[in-house]
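The complex appears here without one of its protein chains, the remainder shown in place.
We just call them A and B in the order they show up, numbering each chain from 1.
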Amino acid sequence: MNKSLKELALLVGGKIKGDEHIIIKGVAKVEDVKEGEITFAVSGKFLSLAEKSKASAVIIPQEVENFSKPVIQTANPRLAFARVLEIFAPLAPEFKGIHPSAIISEGVKIGRGATIGPLCIIQEGAKIGDNAYISGFSYLGRDVSVGERTFLHPRVTVLDKTSIGKKVIIHSGAIIGSDGFGFVKTEDSSYYKIPQIGRVVIEDAVEIGANVTIDRATTGETRIGRGTKIDNLVHIAHNVTVGKNVAIVALVGISGSSCVGDGAVLAGQVGISDHVSIGANSIVGAKSGITKDIPANSFVWGIPARDHLVQKKITAVVHRLPELLKRVQKLEKLIKEE
Amino acid sequence: MNKSLKELALLVGGKIKGDEHIIIKGVAKVEDVKEGEITFAVSGKFLSLAEKSKASAVIIPQEVENFSKPVIQTANPRLAFARVLEIFAPLAPEFKGIHPSAIISEGVKIGRGATIGPLCIIQEGAKIGDNAYISGFSYLGRDVSVGERTFLHPRVTVLDKTSIGKKVIIHSGAIIGSDGFGFVKTEDSSYYKIPQIGRVVIEDAVEIGANVTIDRATTGETRIGRGTKIDNLVHIAHNVTVGKNVAIVALVGISGSSCVGDGAVLAGQVGISDHVSIGANSIVGAKSGITKDIPANSFVWGIPARDHLVQKKITAVVHRLPELLKRVQKLEKLIKEE
Partner (left out) sequence: MNKSLKELALLVGGKIKGDEHIIIKGVAKVEDVKEGEITFAVSGKFLSLAEKSKASAVIIPQEVENFSKPVIQTANPRLAFARVLEIFAPLAPEFKGIHPSAIISEGVKIGRGATIGPLCIIQEGAKIGDNAYISGFSYLGRDVSVGERTFLHPRVTVLDKTSIGKKVIIHSGAIIGSDGFGFVKTEDSSYYKIPQIGRVVIEDAVEIGANVTIDRATTGETRIGRGTKIDNLVHIAHNVTVGKNVAIVALVGISGSSCVGDGAVLAGQVGISDHVSIGANSIVGAKSGITKDIPANSFVWGIPARDHLVQKKITAVVHRLPELLKRVQKLEKLIKEE
């Protein structure tokens, strides 16, 4: 598919400098870009790499001057890049319609334009919205609902009663609605299972990564808020509430009944104890361990997590600890000698 | 399904205060409870929340007095709550019998009342006990045995020779019996695979979470002891032995040939090195790293893990490190001035 630079600028809402008639055949990040393709760059190092690259055109910020290649200038070059990627790689599913090998229970409601791929299992009471796409090997349990235009990649497991909103994307291997980890210790030191009869609610525009697990609530709901994005291999326990537009990076674990506020960012391998609240728009650095409530707009890091500036100072002193010990030993010697 | 408070008290073995004739229509945790439902509460804050809630009745400890709602009093309210949950949400599988789409090799033995869901693959030599439930998309490899009343949720993978006991529950996406991570470094710096010919043994009443991986032994067995409960996304390596009634929280990794004693608790994201032994009834705090043997009844925490009281003291001083450095600098100045 070929587009002129002019067409692309119209589609992404940017301003051209240079030849608007050049033909763009593809799009790539600056490391991968070839002649005939467009890339993007935001700041110093990458602007310079983009100029040296074989790219035929570059998407750059409005304020950049004196760029040596044809450009599209825009307030948010990353966003424009995302849109150009969509143009050159439209979602083109491998199959349309209801595959005859899918096993669909009676009474399942399937919306107009919805697809159910090969070898799916759809249980009683499931509802699938218009233009939803359920790829092969997916499992929808009883009374699951899937909203309009939601896309399940191959091999997603959605267990009984889960509600999934519109325009949600779920990647392969994700398990939504497994039992929460709830047991009572009995007198003979064994564990007695607490039945988990609640459900999971995934709001609109959420994205859930590969092999993620989200447990159903004991009673009530585990809820993932609108627009939240979850990376691979994340664990979200029963009765957790994740707010809107939260970003959760890979291998994070969130324990039972904790809350994550709107707009928060949890970096990779973070762990959050049970019944803890992370304030809105907080940032939790990678590998941190959170055991207490965090106020809104915090930026914390460490095990246990502290304000990131405090943690930075502490880390600097930790690095000097062997020296500090020697200094104390020297002082002790001096005092003794007096 | 409706039950009188009297019926429920009989079923869970508790004593009523208040109107025994009231009708209970459901059960929920205190956050979710509605009129007509029963909840439970154990200690101060939750007792108070339960009194203020819309609950029509509450399960509380024997010793609590002056509670403003009808109650069932019992020695273990959590256990009674679990039993009431069972009453209101009996396990009601979506399908009974052998689904015609399951691919079952010749000679597989299937017990009375056992279910094999849609699109399962059951290989030669597998044995499935009476009333076992194998949900859709499950895979049982050659010579796998599954005990009576064991329940596999959809999409469980049990590889060759694995032995699974009675009343085991395995959640979706779990992989039991994958190869251990064993290689020999050769002269040309490449890795040569050590064939993994052992197996996995899961004893009775174990529960295994979603997307857990348990590797087969190199030779011999990887063994999970009776009554042990494993949360989601846990990794258990080859030749590990986990004792009875152990609790392992999400995202824990246990390296090869390590042993975890009976009754131990491993909190979330703990890592255990290879050939390490965790003593019986020990508690390992979240995110800890264990590289040495831990005696029985320990409570350790940290990276590296230390006794939790020692670690607590250390953490308090770490928090004051920038201040400590300044105090040392001040002392140095004072000494110099003298």
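We adopt the following convention: contacts are C-beta pairs under 8 Å (C-beta built on N, C-alpha and C of every residue); 3 or more make two chains touch, one makes a residue touch a chain.
All figures in this text were calculated on a predicted structure; none of them were measured in a lab.
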{"item": "Sole residue of B:18, B:61 or B:220 that reaches the chain not shown, by the stated touch rule", "value": "B:220"}
{"item": "Selected from B:46, B:137 or B:151 as touching the chain missing from the view", "value": "B:137"}
{"item": "Contacting the left-out chain in the complete assembly, out of A:250, A:296 or A:310", "value": "A:250"}
{"item": "Omitted-chain contact residue, chosen from A:96, A:109, A:275 or A:319", "value": "A:319"}
{"item": "Interface with the unshown chain - residue positions in chain B", "value": "103, 105, 119, 121, 123-124, 137, 139, 141-142, 155, 157, 159-160, 173, 175, 178-179, 181, 183-184, 186-187, 189-195, 197-198, 211, 213, 215, 217-221, 233, 235, 237, 239, 251, 253, 255, 269, 271, 273, 287, 289, 291, 303-304, 306, 310, 313-314, 316-318, 320-321, 324, 327-328, 331, 334-335, 338"}
{"item": "Residues from chain A at the interface with the omitted partner, ascending", "value": "27-29, 31-33, 76, 78-79, 81-82, 85-86, 88-89, 94, 101, 117-119, 136-137, 153-155, 169, 171-173, 205, 207, 209-211, 227, 229, 231-233, 245, 247, 249-251, 263, 268-269, 286-287, 303, 315, 318-319, 321-322, 324-325, 328, 331-332, 335, 338"}
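Heads up, the rule we're going with is that only the chains that are shown with their structure count from here on.
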{"item": "Rounded Å distance, chain A centre to chain B centre (Cα mean)", "value": "26"}
